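Dropping a structure here in structure tokens format, bear with me for questions.
Heads up, one of the protein chains got dropped from this complex, but the rest are sitting where they should.
Letters are used for the chains, namely A, B and C, taken in the order the chains are written, and counting of residues starts over at 1 for each.
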């Protein structure tokens, strides 16, 4: 089952249209992604101590409905592509109160080592790989 | 010929990786887009006085290289789709010093009126339409 | 007793020094202030429906220690001045894990009506006034 991250909108995230500025969703996705990785039992400290980073290669967002101050969003996350070298994460962001889709998004990532060189996580970290692989398997089964 | 917007990186836009945080590019694109629209002779005040908004329907970014404090980016803009109802803008962001591509991006937009309803700008504002159309024609000729 | 707001640090809030960028604390204070006002039983929707705003007149921050990704802050809030026209809020921001003071801060505010004119909340909204006054009385007793 997909992971869900819940989050209130802050005043400083609104713009003069009275709604959340579209750039902030990229930040919400990052928050959700970090919480999701921690929820797998991979603490950020572990990733850092190993010298890995998970850079963003691509961000794609379709804006469907606005949200504003006082509202809460639920970000559902799915790992829709994973091969140890690259992965694609999809996000489904909803207004908790109305159930309306706020944005649909995806991000693409690779894994890099201390020298910022791309690595195959299957070959260099069995612990992290097992966790991502099991999440991905679950996704492909439930799809 | 495409419009180019030039911009220095600010300290507060960097992250703990020592480079511009990936969310900031969405803001750089907006800055470039506003400057470009003003460069066509359409002041933001005119758009606002007419009650129009140009909401973002979609953002797509491919991250190619990092930039950091002290560096300057040049954002080249092209109007690659336009029909009065919707438009697609493409952005080519380069590191001015090295000439390297930093990101490649596109955004999709519509036009809305005071009631936030989508409008056909061809039908409701000849002045704005003529400007976008001429930019778009130029693009299709030079392509 | 003072209100405490707890909050994790986000990756996108760090800067190239590897710590939370100093500008973000102004946003953390706003988040804490909104949560505190809601905790008094004054929903943001009520304030908005009455046309009130509580603008920031002054921000003062002393930076004591850094925090970074993975850490959690606790923001203790006290209402240290209140007379219906103006108020001063003090904030004590601590690193939850170490107990170290991160920043000490205060903000000054007034109340404005629909026309953005300053108002005496004692005269125009007994409900809101009673709540702020009781919090302030509690502060002066416990001081």
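In this text, contacts are C-beta pairs under 8 Å (C-beta built on N, C-alpha and C of every residue); 3 or more make two chains touch, one makes a residue touch a chain.
Note that the structure is a prediction, hence the values are computed from the model and not measured.
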Residue of B:17, B:69, B:101 or B:124 in touch with the missing chain, whole complex considered: B:69
Residue, one of C:3, C:63 or C:139, that touches the chain absent here: C:63
Residue, one of A:21, A:62, A:108 or A:122, that touches the chain absent here: A:21
Contact footprint on chain C, counting only the chain that is left out: 17, 22-24, 26-27, 30, 53, 55-63
For chain B, residues in touch with the removed chain: 10-12, 27, 30-31, 34, 43-45, 69-70
Absent-chain interface as seen on chain A, which is shown: 11-12, 14-19, 21, 23, 68-69
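Simple rule for what comes next: only the chains that are shown with their structure count from here on.
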Most centrally placed chain - per-chain CA mean versus overall CA mean: A
Rigid-body rotation angle, chain C and chain B, from Cα fit (steps of 5°): 180
Chain at maximum distance from chain A, centres defined as averaged CA atoms: C
Distance between the centres, which are taken as Cα means, of chain B and chain A, whole angstrom: 25
Euclidean distance of C-alpha centroids - chain B vs chain C, Å: 36
Multi-partner residues of chain C (at least 2 other chains): 11-12, 69
